[in-house]
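Every protein chain except one is present and positioned as in the full complex.
Labels A, B and C are assigned to the chains in the order they are written; within every chain, residues are numbered from 1.
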Amino acid sequence: MDDSFKGMPWRERLYIIIFFTNTPAGKRFDTLLLLVIMASLLVVMLDSVAAVNLRYGELFTALEWGFTTLFALEYALRIYCHPEPRKYIFSFYGAVDLLSVLPAFAALLLPEAQFLLVIRVVRMLRIFRVLKLTPYLSQANFLLVALRGSKQKIVVFLFTVTTLVIIYGALMYVIEGPENGFTSIPMSIYWAVVTLTTVGFGDMVPHTVLGKALATMIMITGYSIIAVPTGIFTAELANAMRQETLEHPCPSCGKDHHESNAAFCSRCGSQLFRSEREPTAD
Amino acid sequence: MDDSFKGMPWRERLYIIIFFTNTPAGKRFDTLLLLVIMASLLVVMLDSVAAVNLRYGELFTALEWGFTTLFALEYALRIYCHPEPRKYIFSFYGAVDLLSVLPAFAALLLPEAQFLLVIRVVRMLRIFRVLKLTPYLSQANFLLVALRGSKQKIVVFLFTVTTLVIIYGALMYVIEGPENGFTSIPMSIYWAVVTLTTVGFGDMVPHTVLGKALATMIMITGYSIIAVPTGIFTAELANAMRQETLEHPCPSCGKDHHESNAAFCSRCGSQLFRSEREPTAD
Amino acid sequence: MDDSFKGMPWRERLYIIIFFTNTPAGKRFDTLLLLVIMASLLVVMLDSVAAVNLRYGELFTALEWGFTTLFALEYALRIYCHPEPRKYIFSFYGAVDLLSVLPAFAALLLPEAQFLLVIRVVRMLRIFRVLKLTPYLSQANFLLVALRGSKQKIVVFLFTVTTLVIIYGALMYVIEGPENGFTSIPMSIYWAVVTLTTVGFGDMVPHTVLGKALATMIMITGYSIIAVPTGIFTAELANAMRQETLEHPCPSCGKDHHESNAAFCSRCGSQLFRSEREPTAD
Partner (left out) sequence: MDDSFKGMPWRERLYIIIFFTNTPAGKRFDTLLLLVIMASLLVVMLDSVAAVNLRYGELFTALEWGFTTLFALEYALRIYCHPEPRKYIFSFYGAVDLLSVLPAFAALLLPEAQFLLVIRVVRMLRIFRVLKLTPYLSQANFLLVALRGSKQKIVVFLFTVTTLVIIYGALMYVIEGPENGFTSIPMSIYWAVVTLTTVGFGDMVPHTVLGKALATMIMITGYSIIAVPTGIFTAELANAMRQETLEHPCPSCGKDHHESNAAFCSRCGSQLFRSEREPTAD
């Protein structure tokens, strides 16, 4: 409630408004910020379209100046009102905020650094901060838990895939050779990735019979082992969700997760109340 | 049974026949409707084939007139016999029914509005209404429950994907540039989507070494994170199906989950009531 | 054992050898059959390669005569020794056996029916009969149970996909039009399928901005809803496997599946012995 601001120093008020959303003012600020970010991203994209750039180039440059000033101002404010400025500056979002301002300045000042302008798309990441403060967070959290749980398995998987594409690629290089467009092992590995991931651009394709036979193997492999990351993640996610749903705290020791049909707390052994729902009942 | 129609005003009879299928007449009506819709869709499609259109153009126009009249008639009837016409008109299917008639009239009257004709494919959606009244509904329901359950997670996923393609796309635009076909950031984002989703048309492909390296990353990313929506949906669906099978508490010991077709409690052995439906009966 | 053949009429012996594999002779017969089928398939394939055909055409024709005669002979034998020939002839495999002989004869006699030769690949299906008699059957059975369980859901899914591609296709036809290669609605639907299934041949690609925007939507859709059939099948398969593993028959009523931690039979209420392993334990 805005009343909570009663007799609060400006700096703290700003801090609460800018860094939190649990106040109406904070909500308004975030919504506004979201819109400005979107708008600036739109400008960045349209500006890259030759035709549009020709007609509205100046307008876009003007707008870009506007957005950049705004973001610079915001960045300054954030540093000003944050209790521990240093901590903010070196935080992930602190870096993102800086990156969404610096390149624009650089490129606007020295034209030959135009390519820097693209760095402005990191502004996209700032949207996550706004999201961070929503119910979606808890959902994203599930996914993160599941991903963390499957991290090692995923690494093993990716390493196996890497080995596969390197060996497949090297073989294709020998079989097809430069005359069929497989100009080098790295190129052939790139092709192997394109094929294994079932993307299949078609810019390079095997021409020899042996090459096509091997390609068939690669495709079947890629088609089948997609099952592995999926299986890993699904199993982990199911776990994460199950953990979540079995919450019925123990009255004595407070252990808040138990088997779906537990009659006694599995930590302190005291009687439990039954849980209403049992997702993983047999 | 048709006997149920005994001494029932015409209007109500129509209502039951047109809006429900639990009567023989209703079933017949729906089957007929299904066939007409199919036929009209077939005409719409064939009519768009130049060669066929040349030979049967007039025939198709005639047929189209026929179908349109039929659907118009049906629409009128539905309004006439529905107890609360307004409610029907502004319902989803009311809109669909109207859309499957209007454009046809418009396009048939003023030829320059030919393109409107395509709107007739919304007739496809009307088939769902017929399906709505079948055992398939319960199955579709499972899927909907699972989708609803995973909605928020899916949103998080789609937002992450969006961020990925925007950033990947912007990078490719800088790396490859217009000279390699990446004419603008939006184009490059389009390419990033084509690649991340493993569609890989091949109309745009990276030519620089750095571009191919990044493309490799995008492809591996796309190949791996497909696991996320799959995992989400699978976990939710498994939940939905489990929930379905497991809700009849034991009267004596209160164990509240049992096999779908259990007659006795599996813990205390006392009699249970049977559950009506047994999705996973063994 | 071959002893089991002692004083058994020839016809029955043949029947057991040809239609079963639980005898050494039967095993030998099946292995032989498998090899012959493989060889004949190889000939069919190689024969279709122009270069090879030029050099070995006569040889292949000769071999084909041989295989056809063999299969014809086998077919005759099967009819001869089967207790109910009619039943066999009109069975699935009876038809397959006939189809693997007839076209060959037809094509070998009247050359203009060459295209019939391809029907010989149905011989491939005959391999399944041999497999039918192996441990793999039980595994295939799992998959079939799961598929049967998810049949309705799959139908709902396929119907939704059909609707999607029809509507997407029609829209693309209007947006891109013949000038961009989307010559008709059916063509556009074909393209929509190519895109939604993430195959992406690249023979047709959108050229307008709007078209590319819609294509992006189609690709994301296809990339996400692949989760649906996967989720359905996974959930069903997990069920099928769980059912399998919970077997501990009730001593009194013989009900052979129970909850993993059931103490009493859920059908007759009599005491149960505990099961050794509980895959779905909490």
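We take it that a residue touches a chain if its C-beta (ideal position, glycine included) is under 8 Å from a C-beta of that chain, and two chains touch if they have at least 3 such contacts.
Since the model is a prediction, treat every value here as computed from it, not as a measurement.
Engineer: Out of all the chains shown, which come into contact with the hidden one?
Structural biologist: The omitted chain makes contact with A, B, C across the full complex.
Engineer: Taking the entire complex into account, which one of C:L33, C:L63, C:V161 or C:I185 touches the absent chain?
Structural biologist: If we include the chain that is not displayed, C:V161 is the one touching it.
Engineer: Pick out the residues on chain C that sit against the missing chain.
Structural biologist: Contacting residues on chain C, toward the hidden partner: 41, 44-46, 48-50, 115, 118, 121-122, 124-125, 127-128, 131, 135-136, 139-140, 142-143, 146, 154, 158, 161, 186-187, 190, 193-194, 196-203, 222, 226, 229-230, 232-234, 236-238, 241, 260-261, 274, 278-282.
Engineer: Against the chain that's been left off, what residues of chain B make contact? List them.
Structural biologist: Residue positions of chain B that touch the missing chain: 198-202, 230, 234.
Engineer: By the contact criterion defined above, which parts of chain A meet the unshown chain? Give residue numbers in ascending order.
Structural biologist: On the chain A side, contact with the omitted chain comes from 152-153, 155-157, 159, 163, 166-167, 170-171, 173-174, 178, 183-186, 189, 195, 198-202, 205, 209, 212, 215-216, 219-220, 222-224, 226-228, 230-232, 234-235, 238-239, 243, 257-259, 261-271.
Simple rule for what comes next: only the chains that are shown with their structure count from here on.
Engineer: Determine the chain that sits nearest the middle of the structure, using the mean of its CA atoms as its centre.
Structural biologist: Ranked by how close its C-alpha centre lies to the overall one, first comes B.
Engineer: Have a look at A-C or B-C and name the one that copies the A-B interface, over half of its contact pairs being the same.
Structural biologist: Within A-C or B-C, the interface duplicating A-B belongs to B-C.
Engineer: Answer with same or different: of all residue numbers used at the interface between chain B and chain C, are over half used by both copies?
Structural biologist: different
Engineer: Just give me the whole-number Å value for how far the CA centre of chain B lies from that of chain C.
Structural biologist: 28
Engineer: Hunt down the residues of chain B that sit against at least two other chains at once, touch-wise.
Structural biologist: As it turns out, chain B has residues touching two or more other chains at 157, 186, 198-202, 222, 226, 230, 232, 234, 238.
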